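The complex appears here without one of its protein chains, the remainder shown in place.
Letters A, B and C mark the chains in the order given here, with residues in each chain numbered from 1 onward.
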Amino acid sequence: MKELDRILNGEESLSMDEPIFDVAQLAHVELLTPDLEGTLCFLKDLLGMQETERQAGSAYLRGYEEQYHHSLKVTAAPRAGLGHVAWRARSPQALQRRVAAIEATGLGRGWIDGDVGHGPAYRFETPEGHRMELLWDVDYFTASAGQKTPLRNRPQKRPRSGVPVRRIDHLNLLAANPGTVRDFLVDILGFRERERVVSDDDGSVVASFLSVTNLSHDIAIVPEPTDMRGRFHHVCFHYISVQHLFDVAELAKEAGIAIEHGPARHGIGGASFLYMPEPGGNRIELMGDPGYMNFDPAWRTVVWKGSEVPAVGAIWTGSPLPDSFWNYGTPPAEERPASPTAASMARA
Amino acid sequence: MKELDRILNGEESLSMDEPIFDVAQLAHVELLTPDLEGTLCFLKDLLGMQETERQAGSAYLRGYEEQYHHSLKVTAAPRAGLGHVAWRARSPQALQRRVAAIEATGLGRGWIDGDVGHGPAYRFETPEGHRMELLWDVDYFTASAGQKTPLRNRPQKRPRSGVPVRRIDHLNLLAANPGTVRDFLVDILGFRERERVVSDDDGSVVASFLSVTNLSHDIAIVPEPTDMRGRFHHVCFHYISVQHLFDVAELAKEAGIAIEHGPARHGIGGASFLYMPEPGGNRIELMGDPGYMNFDPAWRTVVWKGSEVPAVGAIWTGSPLPDSFWNYGTPPAEERPASPTAASMARA
Amino acid sequence: MKELDRILNGEESLSMDEPIFDVAQLAHVELLTPDLEGTLCFLKDLLGMQETERQAGSAYLRGYEEQYHHSLKVTAAPRAGLGHVAWRARSPQALQRRVAAIEATGLGRGWIDGDVGHGPAYRFETPEGHRMELLWDVDYFTASAGQKTPLRNRPQKRPRSGVPVRRIDHLNLLAANPGTVRDFLVDILGFRERERVVSDDDGSVVASFLSVTNLSHDIAIVPEPTDMRGRFHHVCFHYISVQHLFDVAELAKEAGIAIEHGPARHGIGGASFLYMPEPGGNRIELMGDPGYMNFDPAWRTVVWKGSEVPAVGAIWTGSPLPDSFWNYGTPPAEERPASPTAASMARA
Partner (left out) sequence: MKELDRILNGEESLSMDEPIFDVAQLAHVELLTPDLEGTLCFLKDLLGMQETERQAGSAYLRGYEEQYHHSLKVTAAPRAGLGHVAWRARSPQALQRRVAAIEATGLGRGWIDGDVGHGPAYRFETPEGHRMELLWDVDYFTASAGQKTPLRNRPQKRPRSGVPVRRIDHLNLLAANPGTVRDFLVDILGFRERERVVSDDDGSVVASFLSVTNLSHDIAIVPEPTDMRGRFHHVCFHYISVQHLFDVAELAKEAGIAIEHGPARHGIGGASFLYMPEPGGNRIELMGDPGYMNFDPAWRTVVWKGSEVPAVGAIWTGSPLPDSFWNYGTPPAEERPASPTAASMARA
């Protein structure tokens, strides 16, 4: 267990090379839903999200503090799951550097001309098949006359419907081998690993929480309990107060939407949260206050033993997470088509 | 007024050069106080700050979520004011690059071997004489047995005294010519200007809010109403909720400490806040929720006309700021010694 | 000043007679508005109030936790002001006893058969001409199919519009001689005086805060700065959190509605609050958390000197109340018709 002690004490060697700062932020996430109208009703009426545009089976939404055209694309599909994740580079030069690095791994899938709301993007996959893209050129949201606000740093008025979220915060993906995905994000894209869960037995990576920003994580990778690939755990939107979690939980309860867990507070990341499935089946996290932020440029990864996670890491204050949290992802396992090929096609 | 329109519309040319990412964060601030014990009592009993060390007329403090030895140094002095501000570079290489850039401006003051809690630091001044330093090497805080917490990402237990702050957030300085200080921070240190206030008459810079992080600002520069130099407006510490502002305001009120303003919400930055003078006379800001954060790597500076600031920019929700907010800084003007030379010496 | 000391020390003689418990609660308030549609838009879109019925120039509204047909009646009128205030007795017997007591004072105005939402009511006036009624028989609200909630103790679902208030809390009236109104409420109706403001000079009553419930006050009487009679200061609706005050303040600000003061915390009563004029001109108070409650059946009136009120009694934490708070009531003085007779008719 010397190796585990070494890891827990943060004694891994720190490279003296200059770090990579080429990825700036999570730009948007695409969710697939078998119930487009139900999903949109949830996002708009309960979470107060704004629909910017609708085209060809997809709707584009944003929180009221967001500057871009959208942070969430919702696409009608036979089953729930992740469409793709888009990251924005820090500069055109940074984009070129990262594309070159991705291409060298063989995980690149080539450029697209753009999509609604953004320009050229380079597509790639994680080692476990999650579809991602990297881009620089984005469209900004323009408020209509009725949405304009005298608050110059806010793109539009605060909505009067539901309990409105402010912005996208992070996403969470399932992986059979979280360490492999973590290595790809760290080595090729320049993410920093803020927290990690390791096996009590051998110190191998069980889960990883990484960011390119000052947030505790922009992305998390957690263990896949089935033999499916590329599955989605949740996407998180941000409020500013635990009060908002209680407020939206009431609306959800009275709308007949199940609350999976919360309001409670995570140990890892430290944020207050609420988990709910949207009508299409994808898990949505809502964050009250953001927990801690990290500013230390030499941040030493916080390492947890797997045995500590249920009682402290996953839940710092509140009740234990239910089994569904550890087992459920989208597409759901029970709806899994017979052949992996079909599954892969369904996601396409 | 074409120029003003152009500025308000964010049509200033955006350089295609790669941006500088060499400064990582606000590391610590040194405050001078004529009432060391009073200041420490305020910081420890009301704000729950932790004293790490005391040496030679200075005490070193931190919030309970902070990883480093200290974020605040408090030094006994004949009058209140700013001692110095320390920024941490992103890497040793980044530190060297910025030192070279500062030296070229003639504002460099040379290296020191270090101070309690950190290693070598390069000293410099802003164009208006605020003393700053840039460093890489910092000491980390180590919790005593009684302070240790099972929450692995938190350096110590949450204190049980007062309403404890979590971490330093930003500082605010007075300048006769805020634009000159802004240019220095942007061009030489690589800060991004997030928001700016300009004269209704000619578009000249009245105030500037800048950050190197995803926070809305790590530093603000506001107009100096006297002919003094290098004065201090406030330093801000972070909570997570407006409730904490009301809680600490009650403790302050019952301790006989005046509340200058708040709880209320700023337009610029969007944070909820409370202003109080500490017993030594320096203004302290406490922040509830953090307002908006910026992740856009091509963030277009939000520009306000000076005439908009009192009712919207400074106060988004709440009552107008009192005159003292616009006029009071430390050292206080009324205690100003007869000659500028003496004043400058007193600060040395 | 012995008399003042005696009052401040609560040494007034306490009657050993059994107290009166005949009035149970504030049942509803009628506001007059010159802008019925504007007022209703404010109440419904911003405060999430529910319109139960509209008849003959009046709309009837309630908060989503309220059991009765309405707690607020809004009536179109040439100018803003108070229509009437209705109190509910504790029992039919209690109603009869209080009617007899009122009749003995000469302030009774006789029975009406009822109004929309309630049965027979006995009308009377305070010594300063505020129109009131006392009743027992009320109609209960019945939720429509879409409003029904599984939460059996809540009459309807929480609304999804604006930041919805829960229930009426209290009202505040202006009086040339607050002591006379206070005596009427205490001696004839059985209110308990929870807090009182007295003149620094002679101990005479400047303001009085009274309740029949465990709330800190169901009604307040404050000084009338003009020679008008029967004027209205504000009616207050209840949330549960200071966060809700900040949330609704943002909506108001972006809707172009001025915030008169707050969020802040009162000394008297101890509640957190926000004051806003509704579009018709009447002042509305919104309460976050409720401050203290009183359960002591021998509660000794808390007595303040007038000189203490501005800095502690009116504002415990927050900034000083603006002059308008002390001077503005409805109908507004500036719109006052030439003769008192006309004014009195306008209110009729």
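By definition in this document, a contact is a pair of C-beta atoms (placed from the backbone, for glycine too) under 8 Å apart; a residue touches a chain by one contact, two chains touch by 3 or more.
What you see is a predicted model; the values in this text were computed from it and never measured.
Touching the missing chain, out of B:45, B:187, B:200 or B:227, is residue B:45.
Screening C:122, C:191 or C:304 against the full complex identifies C:304 as the residue touching the chain left out. Touch with the hidden chain on the side of chain B covers residues 45-46, 149-151, 157-158, 160-162, 241, 243-244, 250-251, 253-254. Listed here are the chain A residues that touch the chain not shown: 241-243, 246, 249-250, 253, 259, 261-265, 272, 316-319, 322. Panel shows chain C; residues 16, 18-19, 21, 24-26, 65, 67-68, 88-94, 150-154, 166-167, 194-195, 213-216, 240-242, 267-270, 289-290, 292-293, 295-297, 302-304, 308, 312-313, 316 of it touch the chain omitted from the view.
Going forward, only the chains that are shown with their structure count from here on.
Each chain's centre was taken as the mean of its CA atoms, and the one lying most distant from chain B is C. One finds 44 Å separating the Cα centroids of chain B and chain C. In this assembly, the C-alpha centroid of chain A lies 32 Å from the C-alpha centroid of chain B. In whole angstrom, the spacing between the mean C-alpha positions of chain A and chain C is 48.
Listed for chain B are residues 241-242, 316, each touching two or more other chains.
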